[in-house]
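Here the complex is missing one protein chain, while the rest keep their positions.
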Amino acid sequence: MSGLTKRFKWLATPYLLWSVGFTVIPLIVIVRYALTDDTGAFTLSNITAIADPIHARAFLFSLEIALGCTLICILLAYPLVMAFRRLRLSRGKFMMFVLILPMWMNFILRLLAWQMLLSSNGIINNLLMRLGLSPLKIANTWAAVMIGVVYEYLPFVVLPIYNAVMDIDKGVIEAAKDLGAGSMRTFWRVIFPLSMPGLKSGITMVFVPSMTSFVIADLLGGGKLQLIGNVIEQEFTHSMNWHLGSGLSVALMVFVLASMALTVKSENNVEEDRKNWEES
Amino acid sequence: MGRKLTDLLCRFYLAIIMIFLYVPILVMVVLSFNSSRSRVVWEGFTLSWYARLFSSKQILGALATTLEVALLSAAISLVIGTLAALGISAMRRREYTITMALTNIPMLNADIVTGIALMLWFIHFMPLSFNTVLIAHITFNIPYVILAVLPKVQQMNISIYEASRDLGANAVYGFFTMLLPQLTGGLVAGFFMAFTLSMDDFVITYFTKGAGFNTLTTMIYGEIRKGIKPEMYALSTMIFVTVFAILLAVNVLRGKEEKDEAYY
Partner (left out) sequence: MRHTIKPSKTLPAAALLAFALALTGCGGGSSENKEASEKRSLTVFNYSEYLDPDVLDAFTEETGIGIKYEEALTPEDMYTKYKSGAIGYDVLCTADYMVKRLISEDEVQKIDLDSFENAGNIGERYWDMAKAFDPDNTYAVPHFWGTLGILYNTTMVDEPVDSWGVLFDGSCAGNIIMQNSERDTFMLALKYLGYSLNTDSEDEIREAQELLMNQEDDVQAWLVDEARDEVVAGNAAMAVVYSGEAYLGHQYNEDLEYVIPKEGSEIWIDSWVVTKDCADKDAAQQFLDYLCREDVAKKNFEYIYYSTPNEAVIDSLDEEDRSNEAMVPSDKATENCEVCTQIDPEVTALYNQLWKELKAN
């Protein structure tokens, strides 16, 4: 725990200025568009438009994709991190870089590569047919979009969990083992709870982007599947209805903040206890 | 379950994940050697796209812009973000909560909302240009830097800094020699995170960029319709090979050091 005294506070000033200038004010601009119509009169209709069947449908689909993506990423990430630990591949962070390296390739090119892999006469299906199996129908379905988001965001879940698990004191794990806990028990009782902060930041980094990544939905969904991000993008660029686009964005934001507030609440209590204790 | 078997399972699982991550990259590499302009037709092996890549002013320009934005935005957000992390850790509870909420906004906001909000705001007072892209990238990078650095700040041992001050070192000198080294891990992680995010961003760049220049992502997006130019695949392959070689070299060197130091 740090003992930085209050006089260090001013170091955050440039950031706060920046944040107000380029995060808060733009947000206010968006909210103002959301709350007005073409004539400038106040209205809530742009925000309540999220309940319109067209938008609600895209919203629910986004929710399905985001929940699915987050869950799959977590399910893939833990065994991976544990495998790293077990095989002692944590040294030199080499494996971490191996995980990140694909992210340095342009994401549109990677998605197009997936398109080629998955398409009905594509690479995977040709392989399957050569093996005498029946081809898959994945291209332009929700499954393709799901593969796309999981592929794109998996490293964002693995990295924080990896860091959290690596931060766990080896002594703690050894102690659990010494006390006779099996591998599974050690994982559930010790490693998993202690990795919670990592898990949470992983979820934070993946949930919203996977709801709104309209490029992924466009490229892998064949233009048939619309995330709420696609709808918002279309309102801004195609229909030129900035008020509605802003309204839907604000509705999305409110939803995300509300759900985050709910999940983070328990964590906050712990945090507050810590802060209280520090100050006393 | 036997130890060996578990190890084998681990390796098998690791291999599957690696295949999942690297198969698309392999596809891109293969495409860079395809002599046809169309990605769906294989017309034989060629190296000509690599040659053409170096004579394409557009692609090299976009590459330069991309790197410029990524490096500058990562460096600037590293400075602002690190200072912020130090400041934040010194805050009282209420200030801390508010600032962290502020930090979460760009991360919880959809890219498209961030991009459009910035565009709508920029056009009030400045024309879209290289600078607007840079500002936008810094804006979405800072929170990631803060998140990477803040935990390290909170674990920081500050007594040696205070001791150095007591011994007459000035604040700046003390900071650079006593405090900053303790943050290295977080700084490196934050910088790379920022650099990576910036390199890969499309949506925010698309909405905030001015006319007359492209980053690689906006250029590639424009090429989707008519088919990605094979030079792009060549470029990606080269980036990939270069980065991979550097990583490998660093790892081998480090591995040696570690072995030399402590072999048990």
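Couple of notes before you dig in:
The chains carry the letters A and B, assigned in the order they are written, with residues numbered from 1 in each.
Everything that follows uses one rule, which is that a residue touches a chain if its C-beta (ideal position, glycine included) is under 8 Å from a C-beta of that chain, and two chains touch if they have at least 3 such contacts.
A quick note: this is a predicted structure, and the numbers were derived from the prediction, not measured.
Considering B:Thr6, B:Ser48, B:Asn131 or B:Thr177, the position touching the chain not shown turns out to be B:Asn131 (whole complex).
Of the candidate positions A:Gly122, A:Pro155 or A:Gly202, contact with the unshown chain belongs to A:Gly122.
If you put the hidden chain back, the residue from B:Trp49, B:Phe122, B:Phe140 or B:Tyr233 that touches it is B:Phe122. Within the whole complex, the absent chain has one touching residue among A:Thr43, A:Ser183 or A:Gln234, and that is A:Gln234.
Residue positions on chain A in contact with the hidden chain: 17-18, 21-22, 53-54, 57-58, 119-122, 139-140, 222-224, 226, 231, 234, 236-240, in rising order. For chain B, the list of residues touching the undisplayed chain reads 36, 38-41, 57-58, 68-69, 72, 76, 80, 119, 122-131, 134-135, 138, 210-213, 222-227.
Rule of thumb we're sticking to: only the chains that are shown with their structure count from here on.
Rounded to whole angstrom units, the spacing between the C-alpha centres of chain A and chain B is 16. Note for the complex: chain B touches chain A at residues 6-7, 10-11, 13-14, 17-18, 20-25, 27-28, 31, 39-40, 80-81, 83-84, 86-93, 95-96, 99, 102-114, 116-118, 120-121, 124, 135-136, 138-139, 142, 146-147, 153-156, 158-159, 192, 196, 199-200, 202-203, 216-217, 220-221, 224, 228, 232-233, 236, 239-240, 243-244, 247, 250-251, 254-255, 258.
On the chain A side of its complex with chain B, the touching residues are 1-16, 18-19, 22-27, 29-30, 33, 76, 79-80, 82-84, 86-87, 89, 91-92, 94, 97-110, 112-114, 116-117, 123, 151, 154, 201, 204-205, 208-209, 211-215, 219, 229, 232-233, 236, 242, 245-246, 249, 252-253, 256-257, 260, 272, 275-276, 279.
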